[in-house]
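A single protein chain has been omitted; all remaining protein chains appear in their positions.
The chains carry the letters A, B and C, assigned in the order they are written, with residues numbered from 1 in each.
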């Protein structure tokens, strides 16, 4: 059975506008297509995601729909642009909402995100990628995801205003990072599919 | 003329619900009342604040109304709860939206936030206050605010789940931090009111 | 063959003085002993670790000795106290020195830290644990370690001065975190021993 990956694009722009982060995600998808990993990109700004940390905040909250996609996936890639050196507010909210399910368990009693793999992709005009990656990967790891090596793929330009990812097409460094992220999320998700983490010492 | 302070409460809860961060802000207000500083607390979750980094995102965006209050104030205090050790998504958005005005200038050609004082208050069940403070104060400083000494007042409990600020009433450490924050924002705002930063070497 | 774990204690104090971080590590070792994981705690402040990012800075540099232990281990746990909400300077240096080997490869051409598992433990009087954990786990992940779920075990007290870990003995939250860290580093290290990450798409 094919592995499934879900990309949550935390751009501040809805899908009427071009997103550099989405361009980066598509470059990861090229590898997933070759590896037979099914994947889908969700533009979170297209949805009404309510403030709060309940699984369903109701009153039109569309997060539960997103959460179903995450539950169904083997790999979650959170992608964000950078503003003042920080991940976007929607990226922060994504972690808040995922955290809202952190006490839900799978059928073995582990947190429901166990045996899934997490990763982060970041684009920005300049500076901030590693800090955003550290925060996102930590958040995912803290709620149950496995973090493979080298799953912090990013492109940022030189200090100051300048061209964006789609204008530059990235560079050799970002291309290598994209490849490693795609392969290592695939490798670890395959391993966890074949050999889930034993439910010993880690149930809630 | 009295100094004005605006508190932006970045709780995820609207004002129907009690906010620990708001309780903390009220403890700062006690000092402001004694010092003759006029202050107001805004619960951002009560407003529709659009995603984006324009001054006015239109289509019902209520940020411009908040921005007017910030423009009119001498002191801005951003307050946030903690989720997974990070400031809230609304706090992240607050910095994004303020950043959207970072190229607007005052009548001397400096960034419009020059000669204002910035501060941060944080409440959480546990861990994360200093990291949130560092991020908020850096963001404010980067767009023009002056950061006085000791304006990172917080209360967090011991590691793990536990009582909140309003349940504990804080402790001697948080009370001293609240006092220092109130006095130092007052002192520096008074100085900047009397002696604004010369517009030499810092215009946009 | 038994799994091996190495603890690098980044306390600012040499082993003449009691270390809360070491006390925490010993509480992890209790589980390792039951699981049959061989482990050793190294107090880095006892060694002369030179500044720089070469594998061997020479002139008496004792890092190469530490590096051998890391190479030989299946699990690396970096432990740090907190100062002003940040990991210690030796913890920062530990990541710098590990990074100095990040272009060295194993016999399959992957970074030499591939197929090893990384984790972090943190003790402090108050606040800062998650930020330190995020930084340490990100650094380890970026150079090749796999980060299992829930391997950020910590104890911190309430905001302000107060008792240390050894004085309190931690709490239920820290005890559960210790257990999960021990079991999940064991589970993932076992999996990687049996099934190393394929060297496809991730060689240097």
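Basically, a contact is a pair of C-beta atoms (placed from the backbone, for glycine too) under 8 Å apart; a residue touches a chain by one contact, two chains touch by 3 or more.
Model, not experiment: these values are computed from the prediction.
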item: Residue among B:13, B:43, B:97 or B:130 touching the omitted chain; value: B:130
item: Hidden partner chain, touching residue among C:5, C:28, C:45 or C:78; value: C:45
item: Candidate in contact with the missing chain, chosen from A:54, A:68 or A:158; value: A:158
item: Absent-chain interface as seen on chain B, which is shown; value: 31, 111, 113-114, 130, 133-135, 137-138, 141-152, 179-180, 182-184, 186-188, 191, 194-195, 197-198, 200-202
item: In chain A, positions touching the absent partner; value: 84-85, 126-131, 134, 154-161, 171-174
item: Interface with the unshown chain - residue positions in chain C; value: 12-13, 45, 51-53, 83-90, 92-93, 95-96, 99, 135, 138-139, 142-143
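Criterion: only the chains that are shown with their structure count from here on.
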item: Fraction-based call for chain C against chain B, same above half, different below; value: same
item: Pair of chains with maximal C-beta contact number; value: A-C
item: Most distant chain from chain C, judged by the mean position of its C-alpha atoms; value: B
item: Mean-CA-position distance for chain C and chain A (Å); value: 25
item: Centre-of-Cα separation between chain C and chain B, whole angstrom; value: 36
item: Chain A, residues touching no fewer than two other chains; value: 135, 138, 142-143
